[in-house]
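Remarks on the structure that follows.
Every protein chain of the complex appears in place save one, which is left out.
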Amino acid sequence: MPVTAAVIPAPGQAVELRQFPDPVLEPGAVLLRTLYTEVCGTDVHLQHGRLPGVPYPLIPGHINVGTIAAIGGEVTDAFGSTLAVGETVTFLDVHETCHHCWYCLVAKASTRCPHRRVYGITYGADEGLLGGWSEAIYLKPGVKILRLPEGLTAEQVIAGGCALPTAFHAVERGQVGLADHVVVQGSGPVGLMAAALARLAGAQQVIVIGAPNIRLEVARRLGADAVISIEATTPEKRVAAVRDLTGGRGADITIEASGNPQAIPEGLQMTRDAGVYVVVGQYTDCGPVAINPHHDLNRKHLDVRATWGIDLSHQYKALQVMARFRDAVPWTGVISRYYNLDQANDALADIEAGRVVKAVLCPNGCL
Amino acid sequence: MPVTAAVIPAPGQAVELRQFPDPVLEPGAVLLRTLYTEVCGTDVHLQHGRLPGVPYPLIPGHINVGTIAAIGGEVTDAFGSTLAVGETVTFLDVHETCHHCWYCLVAKASTRCPHRRVYGITYGADEGLLGGWSEAIYLKPGVKILRLPEGLTAEQVIAGGCALPTAFHAVERGQVGLADHVVVQGSGPVGLMAAALARLAGAQQVIVIGAPNIRLEVARRLGADAVISIEATTPEKRVAAVRDLTGGRGADITIEASGNPQAIPEGLQMTRDAGVYVVVGQYTDCGPVAINPHHDLNRKHLDVRATWGIDLSHQYKALQVMARFRDAVPWTGVISRYYNLDQANDALADIEAGRVVKAVLCPNGCL
Amino acid sequence: MPVTAAVIPAPGQAVELRQFPDPVLEPGAVLLRTLYTEVCGTDVHLQHGRLPGVPYPLIPGHINVGTIAAIGGEVTDAFGSTLAVGETVTFLDVHETCHHCWYCLVAKASTRCPHRRVYGITYGADEGLLGGWSEAIYLKPGVKILRLPEGLTAEQVIAGGCALPTAFHAVERGQVGLADHVVVQGSGPVGLMAAALARLAGAQQVIVIGAPNIRLEVARRLGADAVISIEATTPEKRVAAVRDLTGGRGADITIEASGNPQAIPEGLQMTRDAGVYVVVGQYTDCGPVAINPHHDLNRKHLDVRATWGIDLSHQYKALQVMARFRDAVPWTGVISRYYNLDQANDALADIEAGRVVKAVLCPNGCL
Partner (left out) sequence: MPVTAAVIPAPGQAVELRQFPDPVLEPGAVLLRTLYTEVCGTDVHLQHGRLPGVPYPLIPGHINVGTIAAIGGEVTDAFGSTLAVGETVTFLDVHETCHHCWYCLVAKASTRCPHRRVYGITYGADEGLLGGWSEAIYLKPGVKILRLPEGLTAEQVIAGGCALPTAFHAVERGQVGLADHVVVQGSGPVGLMAAALARLAGAQQVIVIGAPNIRLEVARRLGADAVISIEATTPEKRVAAVRDLTGGRGADITIEASGNPQAIPEGLQMTRDAGVYVVVGQYTDCGPVAINPHHDLNRKHLDVRATWGIDLSHQYKALQVMARFRDAVPWTGVISRYYNLDQANDALADIEAGRVVKAVLCPNGCL
């Protein structure tokens, strides 16, 4: 039976539904019937053709949840436990991290491995069903499959989506912990998840800066103690507001999750002397920005920790944390709307316009 | 007997010699007969009035070597050993770090203590003989005095000057060690000392970028494996040259010691993915610079470690290291010329014009 | 009016009440009317004379809460805000950390400063009212006084007592955070507070090992997910139980807070390969213990982080955390009983016998 997928044919073109032949599984591969996939900010950039090196036509959708429809022989999850048809799983979108090159083994910076490929981003539709906006996803041999931790639903896992492990990496790199005053710049899914995780990690105060108000309301529900709207404020006012909230000093740790280059100088100024500034939002080239190296860096004795990508540890641990705090955080509150596959263009438009916090696609139909 | 000192009367004015009354020592104070003091890039900025909050008239000279001329009662060195008249010592220019405030005791970032004052920079001449461009220096009670380590001469210690502990802090913060490929941007005293220390710390390769050639020659003698002149190259060529020298990847650790904001984006690009970029040269506000947060930070997964000031550990350890490697490094090779006190304006002009690597003043006359 | 204090006259002797003259305040000193003081395990050791270098007669009581009865001139809290008579405060028991010696300034290990003195432990009664088992406490000039954070009561602060900042230091040193499986060995106040803090820091699981059951019940209320009684188990069984609870691997981080040397090999075995073992409970010399360096250390690739004392950051941050999570944790649940000053011997006996979790003295009478 052919498989229907939503495809970006080329940069700038609208998404269209296409049919693909039902794949034949090589040994070690798994076919997933997709339950949920995301429409995230990266997908908007992909539709506009703003990321280099993307092979179009493309089936987007990097983080996904599905049930196992078929298995090529015996296949295990990421930690060696044998999988069965019918199980609900998610998987690490990053594949082919080589674990052999200089970056993997000497620098120990596997998210900079040049061999890594990403489902829904750097694998094209011509290579197979390698994105989540599809009724079925082909998991190549070696893809790291994770069962849902006990007690977590598919909805919760997709609510975390790609944002949760990305935010986990940022919070880990910022070493957010007890007694820390934390600012999160950006109220998209990564910012919201960073706020939630900072709260769970014991932060003394979590301040989220963003817009529109529907996102800031979700930020509050996920754990933000204070929110600052960028719609009604200037950068100077926001810096002053953060100082007011932090005894005049600024944040111990600021996490940039906005994607806007202008957030960088503002965030540096919001961070206290000898504090930590985590850059995790600049996943697309949105141009340059001016900083003052004397005032914003040297004189502040600042640590800036830029953060690229995720590895298995981030996704695995993030799911563990979600399961641990399943009931303490209204995780699914970030999902504004579920869309059918033929509504993908609507979902992209809603994301781009900020009309929704998070858009989830149900490739096999919403309930 | 009155004391002659070289004074910057006000921002933009030439240095002039003034006479000050011989100070009366309070208990715990020490009077130093100055052997050597420096004329460093900061002094050029001070003469132009480019640093905020400096109290003019000013006796410059922050790092100094002298012999003890008088002691107010019993005074010890920084580690509790009683000092005697006639001993040759140096001292930490930073005084009044409070060790009581939030920055000192909670953030443990004492170089950001708001109470710290600096000899020759933030103490004015109206407060006493609190700078080294003077026949005598008044060491207030509590100033951290260090004897010269055995075997080191006063010339060697002033050759290290303020640059050596500043560079030590940078090398420490960059965690430079065995097998690291290191780029140093800037060939002034801080850059040169950073190159020497990186070499001593076992770096695999030390590349110094700067000008003019007389400085680059000293860089080679201090331990640089390769030098790149900024006079004959574009930023793109320099980035390419560093990549060529580092197997295509860029430096593991880059230390910015140039003071030029334009060095920042260039340095970020010279550093390998998941590498470390230490900012230690931006001690004066020389305006903004444009960086690309996607390419230069996020995508590179970079660590940027801005580094302000020094504390006792840096000066103490730097002197220990200099003593340890006394004969392995031609330390005094950085000194281009010794000047008498009445030649301070010449020294400033020579520094500003890049005619000398390092200018040393002998307030009581050169040998 | 004379001041009554409970005094240990000499090692091995019972506590007795003595009267001291009302102290005259030197400038900068503060007199505290004691609200609450603790009777902790260290006090039991002090009564038995098990700590070296303690000057008897001794007024025990290192962490205390009181109201300001008198001030010698103008005195500020630890961060420079002027104090007034009638305010309720606590203070850092460690005084005279010199911030000048090699350990303070070069090693940056101020809890190993040889000049530090501790209220109620290394200050003797002959030096003044320098312990909390007294109607009044004399705070010497420079003692770091902390106001209670808004919303915290004196009862909550004494419930934290010396255990809370000690545990904070241990949790900080172990870098406990999201997704970590944590074992705490020991269910005395330090262990209980470590469990509470680990929970607040987002630990995936907190397992407390100790006895008797009344303490383990408190452990559960403070945040332990699982408790293991040492009364009904062998070391082998406890190691096996921890492995069972941690997927067969052992704890990511184990915090030893038991004071029993036998806990060390057991705890090393409970910790997973490449995990972290924090030693914070061995404050008294209780003799040697055998470990196997091949199995327990080298082969496990373990980090052992021994942890001595506290500094202001630990006490300040611990109070901030307590205020932040005032209602989320039943802090005062650790207090089993309040005692009047003349019941100090009873309190010591109850602690030693394990009849109480935590004993609090009210030197001016319990409510």
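So that you can tell them apart, the chains are marked A, B and C in the order they are listed, and the count of residues begins at 1 in each.
Following the convention adopted for this analysis, a residue touches a chain if its C-beta (ideal position, glycine included) is under 8 Å from a C-beta of that chain, and two chains touch if they have at least 3 such contacts.
Computed from a predicted model, the values in this text were never measured in an experiment.
Which of C:V279, C:A318 or C:V360 touches the hidden chain is settled by the complete complex: it is C:V279. The residue touching the chain not shown here, chosen from B:Q204, B:T233, B:Q262 or B:N364, is B:Q204.
Checked against the full complex, the candidates B:K108, B:R221, B:K237 or B:R324 give a single residue touching the omitted chain, namely B:R324. Hidden from this view is one chain, which touches chain C at 102-103, 107, 109, 111-112, 249, 261, 264, 272-274, 279-295, 297-309.
Residues 168, 171-172, 175-179, 197, 200-202, 204-205, 317, 320-321, 324-325 are the ones on chain B that touch the missing chain. Where chain A meets the chain that is not shown, the touching residues are 78-80, 99-102, 104-106, 108, 144, 311-313, 316-317.
FYI, only the chains that are shown with their structure count from here on.
In a homomeric contact, the two copies may use the same or different surfaces; for chain A and chain C, over half of the interface residue numbers are shared, pointing to the same surface.
Here the CA centre of chain A is 41 Å from the CA centre of chain C. Shared interface positions of chain A, i.e. residues touching 2 or more other chains, are not present.
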